[in-house]
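Have a look at the structure below, then the notes.
All protein chains but one are shown in place.
Chain lettering (A, B and C) follows the sequence in which the chains are written, and residue indices restart at 1 in each chain.
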Amino acid sequence: MSGENHVKKTAVFLALILGLTGMCSRASASPKVAKIGFALSMTGAAAAYGETQKNGSRLAIDEINARAGQEGIKITPVFEDDASQPQQGVNVFNRLLFADKVVIIIGPTLSNTAQVADRIAQGAGAPVLGISNTAKGITDIGDYIFRDSLTEMQVIPNTIRVVEKRFGIKKVALLYGNDDAFTKGGYDAFKKALGDSHIQILTEQSFAKGDRDFSAQLTEIRSLQPDALVVSALVEEASGIVSQARQLGIPASVPIIGGNGFNSPSLIKNAGKASENVIVGAAWNESSSNPLNQGFVRAYTAKFGAPPDQFAAQAYAAVYIVLDALKRAGSTDNRKALREALTRVGGLDTVLGKFSFTKGRDADYAPVVETVKDGAFTVFGQ
Amino acid sequence: MKLPADLPAGAASRADRGLAIRLRRRAAEVVALSEFFAVYGSLINFAGLNALLALSLYVPLSAGQLSLGNAAFAGIGAYVSALLTMRLNVPFPMSVAAGGCLAAAVAMAIGAPVLRIKGIFLAMATLAFGEVVRICAVNLSITGGAEGLIGIPNKTTAVMIYGALAATAYFLTALRWSQTGWSFASIREDETAAMVMGINTTRYKNVAFILGAFIAGIAGGLYAHLNFIITPAEFGFSAEVQLLIYNIVGGTRSVFGPIVGALILTAIPEALRAAGVTAGPLRLGVNGLILLLVILYLPNGLSSLFAKKR
Amino acid sequence: MISGMLLEFEKISRSFGGVRALSGVSFGVQAATIHGLIGPNGSGKTTLMNVVSGLSGADAGRLLFDGRPIHRLRPHRIAALGVARTFQNIRLFSGMSCLENVIAGQHLMGARPLFQRLFRLRSANLAEMKSLADARACLSKAGIAGRESAPAGSLSYGERRRLEIARAMALKPRLLLLDEPIAGMRLREIEEMESLFRSLVASGVTILLIEHNMPFVMRLCHSITVLHFGETVMTGTPGEVAEHPEVIEAYLGGKGERNEG
Partner (left out) sequence: MSVFLQQLINGFFIGSVYGLFAIGYTLVFGVLDILNLAHAAIFTLGGLSALWLTTTAGLPGWIAFPLATLFSGVLGLLLYRVAFAPLRRRADSNLSGLISSIAMAIVFESCALGIFGARTVRFPEGMFQNRVYHFQSITITSLQLEIVAVALGLMIVLSALLKYSRTGKAIRAVAESENTARLLGINVEWIVSQTFFVSSALGGAAGILYGLYFDALAPDMGRSIELKGLAVIILGGMGSIPGAILGGIAFGLSEVLTVELTGMSNLRDAVAFTVLLLILILKPSGLLGRGRARQA
């Protein structure tokens, strides 16, 4: 522990020194200001994700502004709340684009909102970088729409392959949230991946957003004795499912497999011991040894008193991706130039990994499969 | 919109210069106006649609029936019209009308058993109906499930929304003075007294319910063709309650109450932003406080602020 | 003046969860007369009135209006035949003005066409003028012409009773059912009501009224039916009723004075 503390202190010290020297050396050339809009769900059903997204981006912006002289760019964020509703999302986009005149919008939190709001940005010729939109077709809206979030379709097939290879599962039970776009999309991805791997689905059970009791579905599943339990859920429901499954006596030898939604420290915190050995296909590897990532996790935990989740990581990465593009765009208020620069982001070192955009402006980097060991996520395979 | 900033410098005469200044000012106004519409255009559209939806609830309320199923009727209208335009290439006005009619037909079917229930119990029954409709939309494949129906052509314009709103408001004002309108008002005041006065209360309650559903269905169709995507969640419990809030905050004594309520409440997030209230929990809280103050201090709703004193 | 029975009760019975509110009530009300209905509290007077106006069905027996059975009709159908009523616990539309209350009461008079109004035709205007004039006439007959734009909720108790009567008159009824029409009224108001009722009867309207004010009933009614525990004790002229020993004992003894103050 003390060793880690020491490393942390040194890192902070070094960062300070670097920052100061940077500021001194470029004190004369004042940095250019980039106005970035954030449309996040700070209230409403998705408030939990909007909150960590705001934290993640806040952290990145503070880091960048602290060494603005060195980066040559200073970021002025405009945070707005889409209240988890498409209607509000549209209003917020209009404001950010036409009143605040931001150069790019990061967000919105929910795919449903993105489906409507992103069209406004596309029409106005302003780039959007989605950080948690996983529904299919979001980037098909137009050539100004990007995302750094891997979709369930990109994450899940790999997960199923890895798990199948390791455990040789033949028949599974599938449990998913059927009234939420994200969990429904995850369900589709799982179903396809399971079919491709010729794994039999014994039963498909669903639940609704906000449900906390899953005993009826899990009892049904338990009675069919599957080799594995495959779950598409967001973390609130996921922790309940995991702990109730174990409590109802679905044995630890039956692995529980989840997607992006499971990739949050809350899972371990709220499901406790039951979360051991849960397998998570994810777009961000918390335990990655990448120093950038290590630094992010440390700084975030120090600043907000809780470890980051995938939403925070994707938001954090997004700010750096935009920064990278802004530097190459040669201007901080030219939306078209920024769009061009974004398409050329390639092999950028981020907390998510080596990041590029695909031709279709989707995220392109390797997903991971994690598992919970001794109360922490560790890599299971890639 | 380009500013005529570089007018010929040689235009030296005073008149010319005056004209140039006027032109420039005018152009600046045009720019400001177009900017205003760029920023607030969708807000204006949503406000109009919310007002239309609020009116759809006003109709049963004006006949004393507390329905919480109008968001569901809007959902039926939205899905039906969107599916008709997308799958069967039905012309837009016809598909919207069909959405309204189907919503009215469903209202007719459930009205007979449900409208025998009174007061808060009717509210619960219609709410339960709304939930069933929402869950159907979540589970059916034709509606696109939870991910929603995506790719609805964008056909609705502000003119249509406000045209529909004005027509509905005009119709309802005229209705107020008709046999039907008086019957609604009598039932709302005292159903028993209305009965012995010769009013077929069952029939008029149904008329109010069906008419409300029709308006909601039309509003839903317009909403669907404004937004490119519709999802079941938009027509759920909180939407139902929102419509009731528009009515109570605006006042249900006249057609203008719900309209005023919807317009003002839709604009509140923008107003709070302009007032510098930061986004997030604080804005939510202030929103709640405003609602509370209106209910406590304006018993007849916001519209009583604008009404002339008797 | 007497021209046969307008309303005939034939063995009307009605019970509520085992309690018999009416059992085998039979009597007739002659056209263009004032018929009183008296009896102690809980004797079934209001239930009987509810049966006539259709608010409460009869379990057994027949009820004839102008020779036609009406005990299975819904309230609005009965009203359409020309039966109007007031309520013991006044049911006004308190959110409306007095004039609006009466206009609302004109439901069966028709002539409030929506489409003419929608297209702002002249006929709509004319119809409205007529309905306004009629409503004002009713208000002035009931003696509250001066309060036409006052909200019904702001009226005094006596005024509310009169407004309810005015609203019932707007239906131009053949039979008017009045449930304690002068309860809570001052002496002068009672006299006005008396002359109003007499003039209505003179114009051919039949009145069936429940009232506890005995002197008023005795003065005004042509005939009286006494109810006790849901049964008819007797039907007769005021003179006959006043002499009936059972009536004197059961009813006239003390309770008759109750509502006079």
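The rule we apply is simple: a residue touches a chain if its C-beta (ideal position, glycine included) is under 8 Å from a C-beta of that chain, and two chains touch if they have at least 3 such contacts.
What you see is a predicted model; the values in this text were computed from it and never measured.
Only one of B:46, B:129, B:182 or B:204 touches the absent chain when the whole complex is considered: B:129. From the options A:122, A:203 or A:331, the residue with contact to the unseen chain in the full assembly is A:203. Among the residues A:30, A:223, A:358 or A:378, only A:223 touches the chain that is left out of the figure. Across the interface with the omitted chain, subunit B contributes residues 66, 113-114, 116-121, 124-125, 127-129, 131-132, 135-136, 138-139, 191, 237, 241, 244-245, 248-249, 280-282, 284-285, 287-289, 291-292, 295-296, 299.
Residues of subunit A in touch with the missing chain: 42-43, 45, 47-48, 50-52, 178, 203, 205-213, 215-217, 219-220, 222-223, 235-236, 239-240, 243, 247-249, 266, 269-272, 306.
By our rule, only the chains that are shown with their structure count from here on.
Of all chains displayed, B has the C-alpha centre closest to the centre of the whole protein C-alpha set.
Subunit C has its Cα centroid 74 Å from the Cα centroid of subunit A. Residues 35, 38-43, 46, 135, 138-139, 145-148, 150, 227-229, 231-234, 269-270, 273, 278-281, 283-284 of subunit B are the ones touching subunit A in the complex.
Residue ranges on subunit B touching subunit C, taken from their complex, read 170-171, 174-175, 177-180, 182-183, 185-186, 188-190, 192-201, 253, 310. Contact residues on subunit C toward subunit B in their complex (touch as defined above): 53-55, 74-76, 78-80, 83-85, 87, 91-96, 100, 103-108, 110, 112-114, 117-118, 128, 149, 167, 171.
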